Each structure stands twice: as structure tokens, then as C-alpha cells.
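One chain of protein is taken out of this complex; the other chains stay put.
What follows is chain A.
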Amino acid sequence: MKHAALWCALLSVVLSLSTCKTQLQHEVKKRQYYQIDSSIVADSRIIDHYTPYKQKLDAEMNRVIGISDQYLTHSRASESLMGNFFADALLWKGKQLDPDVQASFSTKGGIRAELKAGDITIGSMFQIMPFENVVSILTLHGADMLRWADYMAKTGGQPAGGIKLVVKDDKVVEFLVQGKPVDPDAKYKLVTYDYLANGGDYVTCFDDVIARQDYKQLIRETLIEYVSDLTKQGKHIQAQLDGRVQITK
């Protein structure tokens, strides 16, 4: 009898323990989000942790690498000072990597900032090109160069170097590469970056490339080197609107 009572007690303990182990029903009772703004006093230990990184970062970002005499604007216009600066830097690097490169190509959407007149810092290059894209040199049929011209015509012009493009009513009127009309059967070398070579920004004209060479060279590093090189020569950045892309309705 005494044993039975003990067993009962033990059994109930075991039962209650196993009940504790059964899964719980749940219900979401509250949902909210917090806006992280200046009303929250920052955790100083966290600021202390990232301050050494920030100092290193700021020192690098504020490093002056050159001077621009103008404010390089970036716009949806057929040609912009920033677009030409960018395309010229790309063509400069492309020719260094492969002397046969004749033209350069970027897109307006890929250029992320303007450049104020005065000192040019590393930080401003990061703003213009935050992405880790690398230089890509494509060997194209002349026919695909013409498709590229059509792409630029349909999208209201794009930053490009080594070319002249005249567009009227979205149609190509004149398209020259290094001052000469394009021969559809000839081969051309175009410098751009991997993102566009891969068909980014709805570029479809690179679906039949003869050859493609990607380099480790980052586009941002290219800009930094281009500006540093000008500075070394005692020059300032003087981008120009030279009529390389003309669009009329």
C-alpha cells in the first residue's frame, strides 16, 4: 500500500516531467519595429570599438589624389562631364592593358556620384564607383559594335570613349570608332567592366563576343590611377563635352 502510493507519486512526477517536455503552443503577441535615429543615445563601447577603423578609413578616404577645375556633373543628358571623365579613364586603362583597345563603355546607372571642383579624394572615387567591378576587354564583331551603338541610341546615350555617335529620333545617324565608320565584318576591342560584359543594365549586344578578357584591375582603382597619373604630370582634371554623343529629336 505504501509502495503503491510511492509508485503513484513517482508516476505523477514522471508524467508531469514529460508534460513539461511537450511542445508549447505559441502566439505572436506583439510586433513592432524601432526606428534607429538620434533619439537613441549611442552605446559608447561600440563607438570605441569602431573608432580605430573609422580613423584609418577617414585618413584613406580624405587622401587627396588630384584637383578638378570643374564640377563634373552627372545627368541623364546624352553627354555629361562625369560620364566623359569616367569613359576617358576607362579607355586610358584599357589601352594600357591592351594597345588594340579602341573604345570604352560604361552606363549612366553605373556611375553613382558627381565630383565637386577642387581637391579630389579617394572617398570621392568610392562614391562614384562603390562596386567591386573589374576591367573587362571584349573583342567584338563590327556588327555587334553597331548593335552597341543602337543600345546607346535607344537609351539616350551612354558614357563612352573613342567614338562619335550622332542619333536622331532614336536612330543612329553616324557612328565612328577612332574616327572611322564601323566595318560590320571587322573586329574591334572594347573596354568595359564585368557587370556590363555579363549583360547588366539590359545590355544584350555582348551575347556573341569573339573573346573576353577580365582583369583583376578594379574600375575604382582605375579612376584613382587615372587621376593620380594626371597629378603626377602636373595636370588637373579637365573633362569636356566634346560632342562625342549627340542626340536630337
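Keep in mind that, in the parts below, a contact is a pair of C-beta atoms (placed from the backbone, for glycine too) under 8 Å apart; a residue touches a chain by one contact, two chains touch by 3 or more; residues count from 1.
What we mean here is this: contacts and distances are computed from a predicted model.
K.L.:
Among "Putative spermidine/putrescine transport system permease protein", "sulfate adenylyltransferase", "Protein-export membrane protein SecF" or "Metallophosphatase", go ahead and choose the protein name stored in UniProt for the chain not displayed.
P.N.:
For the chain missing from the view, the UniProt record says "Metallophosphatase".
K.L.:
For the chain left out of this view, which of A:31, A:76, A:232 or A:249 touches it?
P.N.:
A:31
K.L.:
Which chain A residues touch the hidden chain?
P.N.:
For chain A, the residues touching the absent chain are 12, 16, 19-38, 40-47, 49-50, 53-54, 56-57, 60-61, 123, 126, 130, 132, 194.
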